[in-house]
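Note that one protein chain of the assembly has been removed; the remaining protein chains are unaltered in position.
Every chain is named by a letter (A and B) in the order it is written, and numbering of its residues begins at 1.
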Amino acid sequence: MKVISLLTDFGLKGYYVGAVKGVLTRICPDVKVIDITHNISKWDIREAAYVLSCCYRYFPSGTIHLVIVDPGVGTKRRGIVIKTKRYFFVGPDNGVLVPAALEDGIESIYSIENKELFLEDVSPTFHGRDIFAPVAARLARGINLESIGPRIMNIIFPSFYEPKIDMKNREVICEVIFIDEFGNVATNVKIDTLKRLNIKYGTKLEIKIQDKTLEVKLLPSFGYIDEGKPLALVNSCGRLELAINRGNAAEFLGIKPSDKIIIKVI
Amino acid sequence: MKVISLLTDFGLKGYYVGAVKGVLTRICPDVKVIDITHNISKWDIREAAYVLSCCYRYFPSGTIHLVIVDPGVGTKRRGIVIKTKRYFFVGPDNGVLVPAALEDGIESIYSIENKELFLEDVSPTFHGRDIFAPVAARLARGINLESIGPRIMNIIFPSFYEPKIDMKNREVICEVIFIDEFGNVATNVKIDTLKRLNIKYGTKLEIKIQDKTLEVKLLPSFGYIDEGKPLALVNSCGRLELAINRGNAAEFLGIKPSDKIIIKVI
Partner (left out) sequence: MKVISLLTDFGLKGYYVGAVKGVLTRICPDVKVIDITHNISKWDIREAAYVLSCCYRYFPSGTIHLVIVDPGVGTKRRGIVIKTKRYFFVGPDNGVLVPAALEDGIESIYSIENKELFLEDVSPTFHGRDIFAPVAARLARGINLESIGPRIMNIIFPSFYEPKIDMKNREVICEVIFIDEFGNVATNVKIDTLKRLNIKYGTKLEIKIQDKTLEVKLLPSFGYIDEGKPLALVNSCGRLELAINRGNAAEFLGIKPSDKIIIKVI
């Protein structure tokens, strides 16, 4: 039995998710399709790349991660399959697959070009259903990677902002990469940056967002502070996150994805 | 292994979807339940009929399409099973199943009346759980269609607005049938109408919506025009659709389902 995970920006209102799952199940009847999410902000490649990178590794080895966040659908952008150490990644060549695939270790990349694998009629607006889903389902059935199309050596890398670390002043200029439905604000600061700056549980941090400044402590979890109070924590994806115990930090801070944050040890 | 697709207006907040899936799995343990959507606008039979007609055909032959959009629940409206060439459709007799079933080719229709198939206690407000789900699950187990209830020859047809085509002026008066979460505006104009009017990629169209007029070209996909610009396209369900590349056409046009649109070749 093969697992296909599904990550899209389709939303849950239309026929899009149903059609993709129908195709997957028709071509590979014993596949297990697992939704990651369909609520990626429309066309937001960075958000999709972050969400994928936070959960791909929890799936069984051999899982096919099918990602359809595809603002360039119908134009000449390529579709690709990336084989990594433990997984397959299928989706558009726009950077969305790269952070997860790199972390797992890329072994080979194929350009999706073999039209025999596609549905008979390919809609120019729905490659998810007509190209990516049939290719993912055929991978689940065990086709050769070589039959997908030519092996390629170059793919598009996403232009992610890297945090700027000032070791002397123990300061990081970073960016909001994700706000979840609790209002927790994930940054692009990873746990190794915290280690380099010797930030530990209990360390006080000054947070500057636009013209606001607040002080928080790095704490293990929400419940270590009174309800309604802000804290910093290492989130379950290994990123520095700003939160409010039982509150909505994003609303409180008036902050949105891509906003810059300056974090200083005090 | 049998597939049951599930299309409802339950939303995703309550216990409704969980209860239906529980019943399906209890009665037919090896069934594969695939969500189409649960976010049909409440009681919107037309929207549900459109979404079903756009994706039913991608499922494996033998799939049981279970549709619960049922404003008349608890009254004397019938429940029905329609056997078509390749599928089974289960739901209320209110027109919601008809467009998809007609397209696939209706072979026989049964009125759901055999109470032995129902759950022991039938709630007057939740036939989805207590009547439709057990019937669908028993179909998945292979019961005889005759055991469901009497074969019937008449069902309720939905009152869908048909586009009015003026061949001389190359004009169509049509209607919005669906707005997806991207804000794309699907009309009830099918691809054969476009062919009759000799509308092709590149053809300029004048679009009149209430007191607004705009000009668009029919293009293959979003990426064929600059970001923020409007276009017309044939959507992945074969309907004429108004869209904005990386924008929300419905918001821009101030338009909602059932609004009338006049489209003229210029």
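The working rule: a residue touches a chain if its C-beta (ideal position, glycine included) is under 8 Å from a C-beta of that chain, and two chains touch if they have at least 3 such contacts.
Values in this document were obtained by computation on a predicted structure and should not be read as measured data.
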Touch assignment to the omitted chain, from A:29, A:105, A:223 or A:254, lands on A:223
In the whole complex, of A:34, A:106, A:173 or A:262, the residue touching the missing chain would be A:34
Touching the hidden chain, out of B:59, B:110, B:126 or B:182, is B:126
Full-complex touch with the removed chain, picking from A:45, A:82, A:233 or A:261, is A:233
Contact residues on chain A toward the hidden chain run 1, 3, 5, 7, 12, 32, 34-40, 51-52, 54-60, 63, 178, 180-182, 220-224, 233-237, 246
Logged for chain B, residues touching the omitted partner chain are 10-19, 21-23, 25-26, 29-30, 33, 42-43, 71-75, 123-126, 129-130
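Assume only the chains that are shown with their structure count from here on.
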Whole-Å distance, C-alpha centre of chain A to that of chain B, is 31
